[in-house]
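So that we are looking at the same thing, I have put the structure below in structure tokens.
Left out: one protein chain. Kept in place: all the others.
Coming up: chain A.
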Amino acid sequence: MKDIIQIKNITFNYPDQPLLFDQLSIDVHEGEWTALIGQNGSGKSTLARLIDGLIVLKSGQIVVDGLIVNDDNIFDIRNKIGIVFQNPEDQFVGATVEDDVAFGLENRQMPREEMHKVVESSLKEVGMWEFRDRIPANLSGGQKQRVAIAGIVALSPKIIILDEATSMLDPRGRQEILDLVTKIKQENNLTVISITHDIDEAATADRVIVVNKGTIVEEDKPDNIFGDIRKLESIGLSAPFTSQLIMALEKRGIDSSSQYLNDKRLIAWIKQLVSNK
């Protein structure tokens, strides 16, 4: 599988602060959903900004879809990447929902007629077409993130980065956004990187990279990462609900041979235990 993003031996620090990354390397596989998890301050969001060239490396190299991140390539690279930030308030520019989605297209000087078509299809894709005349500020948090995602879909990037994009939403809004991104990813064959400390969001990924204090602690499928509750807790994260329940059942003498199960598999396993005995 092609590595759409290659992070090679990077070193970075903010002015007057100690090194945040020291010789860090990560590969992101094309078409996969990769979750970067770690506690506040572990360097996750900085990594997203480095990939998009918003801040500059001290040493090392980042390659996005064959292009080295530098001043010459920055606009081509930004065309390939859409970022959804934590606070949607920080990213609105248009007076209406429709204007906001059109903004990025106007920047690219897309002909007006084509632009209308793209705005319509993008807003329909995220289920916000009927809100096209509304003021973004008056939408709910989940609706705002949908509009932000429509603005990204309109630009047809190859990579979507979710930078704690669901952390301000209530659990229902969070699930709706994850379902939406899953759908868009499949339909457009996108690569998704989600930066999160929500374990349930990370559980939807194909691959999880655990970052702590600027280094990779672990890199594996969610199943293998979430089996070890104590390790997750030791770096300030909590275990998924199902792992906590499995542990509570183990305390009561019901042994699952302590592997990670997602909720469907856990329900099936419990059902089997109840009917077998």
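Convention: a contact is a pair of C-beta atoms (placed from the backbone, for glycine too) under 8 Å apart; a residue touches a chain by one contact, two chains touch by 3 or more; residues count from 1.
We adopt the following convention: contacts and distances are computed from a predicted model.
K.L.:
Mind telling me which option in "Tryptophan synthase alpha chain", "Heme exporter protein C", "Peptide/nickel transport system permease protein" or "Energy-coupling factor transporter ATP-binding protein EcfA2" is what UniProt lists for the chain we can't see?
P.N.:
"Energy-coupling factor transporter ATP-binding protein EcfA2"
K.L.:
Among the options A:D170, A:E187, A:D206 or A:D220, which residue touches the chain absent from this view?
P.N.:
Of these options, the touching residue for the absent chain is A:D170.
K.L.:
Hey, which of A:E106, A:E130 or A:D263 is the one touching the hidden chain?
P.N.:
Of these options, the touching residue for the absent chain is A:D263.
K.L.:
Which positions on chain A touch the chain that was left off?
P.N.:
39-41, 86, 140-141, 164, 167-168, 170-172, 197, 199, 236-238, 241, 244-245, 248-249, 251-254, 263, 267-268, 270-271, 273-275, 277
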